[in-house]
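Complex shown without one protein chain; remaining protein chains in place.
So, chain A:
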Amino acid sequence: MRNDIFSVLRRSPFFASKARCAAVQMIAVLACLMAFVTVAPNMAQAFSDEELRNIAEQLNDKSATTKVAVIEQMAADGDPRVAPILKAMLDGDLYVRDSDEHVVIATKKGKVYTHIDIVSGEESGESSSKELSKIKVNNRLRGALRDALATLNLFSPDLAVRTAAVEQIMDARDPAMLPLLLRAIDREEDETLLARMQLAEATMALAAGETTDERLAAILVLASETTPQIRAVLSQFVASAEAEGYQPEVVEAAKDALESVERRLSTWQTVGDVYRGISLGSVLLLAAVGLAITFGVMGVINMAHGEMIMIGAYTTFVVQQALAPFLPSGSAWSLAISVPAAFLVAGAVGVVIERCVIRFLYGRPLETLLATWGVSLVLQQAIRSIFGATNQQVTAPDFMSGAIEFSTGLVLTYNRLWIILFSVIVVAGIAAVLRYTAFGLQMRAVTQNRRMAGSVGIRTGYVDALTFGLGSGIAGIAGVALSQISNVSPNLGQTYIIDSFMVVVFGGVGNLWGTVLGAFSLGIVNKFLEPVAGAVLAKIFVLIALILFIQKRPKGLFALKGRAVEA
């Protein structure tokens, strides 16, 4: 796995064209290399053709110990032709041909086996199974083969294979690998991989190094890295220092290095927690922001809010299904169309609910709560009857899949990043509507003084319906985003309703910024507690903390100031 930021960036869609250029270049280079290999075979190939054939025949020896020795000998020289042979042996595809006693790789095609010559790598006839005898492998040999293959991969012409091999060696930290690794370092041309190899060398040199200077140099290299792996290497070294009797200055240096690595790692851990918290917060924000309008601005307890989110998610599903014949899979267009569609569908459902149920219940919050709960049950069952109770699959577009990975263990997935961005856009949009449009002005007027607003000619009933529609429509938009990260099922809304209410109540009713702050602080607190207490306990703690918080500030973080007293 390649972890450095540059190679990651190159993999990202932004750099796709660049990566393609790089690939073309690489193929060109490889072609040159191959030409080089054929012209001057002895430069890269450690065995002559005859040697290779002879040594391979020893693989058919009766004793497993001899076989292991042969495997190690074959691998030791880094001949590129050895890897396919050992791979075939591991897979049980290596045979001895009875006719000429040559070792061949044979693959079954129908009833006949196609032979591939191990020296030339070309097809060399075919036969039935009777003319071949298999080279037997047992578990001990399989282990040896795997190790050998790992070292051989260090010399593979493919950069990705080499990188994987280096990572494997880093994990195994077998000092016996050191000489091979050193040889690979001599040959390596890719700079990022070279740095990685030197790091791997340092991890081994730390334990296997002979002089104090070698060890100190290794520690210096290790201290410059910030990965959990290096922390493990160093702490293992420090822990075994006493038993192994290392030099005191080495142990001291290792301790310092460990401390600095740990310090940097914990900073990264915090960064990761904050990121995950913001990510969760943005989900909560999306789920709650529609509620901030219906509950916060209108004072309507809409228990069917979660179902509006669900309707938005199902709209995404339906749009995707409907457009599937016309768009290539992974296209962003269906998602782009889903956003306005979900807004309209959920908004329309919201307007209908407001006109048919809620408008009779203004000023009776508890009755509204019960009636909208009823609405939510009906909507859930309706969706279940239409689409079935099972989860529906919404495929994510290409630009949302993938992730940025840092070597420090931090992974930023694109879908989460997009959702954070999306939630910010949605909130900014709502703030703009409330602040700058005529509808927003009317809405605020009706909220502040319904009768006065009516007297100056605002159709209050009309504004109520549209406000509720706006809140529901935004819940629908949230559903589009949530369909990307959670299951689209009839129960989708239920999972978010309590959290949404918590966010709005915590942030303070009637205040959009309170909702934003409430969502992000709940998200971050949750994610900071999670590593300590576990996911479920963290959630319980947050709920209890909220219950206690409401005692202290019954109207939330940002309460509207006023002298109104209810009941």
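Convention: a contact is a pair of C-beta atoms (placed from the backbone, for glycine too) under 8 Å apart; a residue touches a chain by one contact, two chains touch by 3 or more; residues count from 1.
Operating definition for what follows: contacts and distances are computed from a predicted model.
> Which of the following is the UniProt-recorded protein name of the chain this complex doesn't show: "Aspartate carbamoyltransferase", "MxaK protein", "Amino acid ABC transporter permease" or "Bifunctional protein PyrR"?
Listed in its UniProt record, the absent chain's protein name reads "Amino acid ABC transporter permease".
> With respect to the chain omitted from the figure, which of A:Phe422, A:Phe501, A:Phe520 or A:Phe558 is a touching residue?
Within the whole complex, the residue contacting the unshown chain is A:Phe501.
> Of A:Leu220, A:Leu377, A:Val411 or A:Ala432, which sits in contact with the chain we cannot see?
Per the contact definition at the top, the residue touching the missing chain is A:Leu377.
> Which of A:Ala217, A:Leu369 or A:Ala396 sits in contact with the chain that's absent?
Result: among the candidates, A:Leu369 touches the missing chain.
> Spell out the interface residues on chain A facing the chain that's missing from view.
Counting only chain A, the missing chain is touched by 301, 303, 357, 359-361, 364-371, 373-382, 384-385, 451, 454, 460-461, 494, 498, 501-502, 505, 536-537, 539-540, 543-544, 546-548, 550-552, 554, 565-567.
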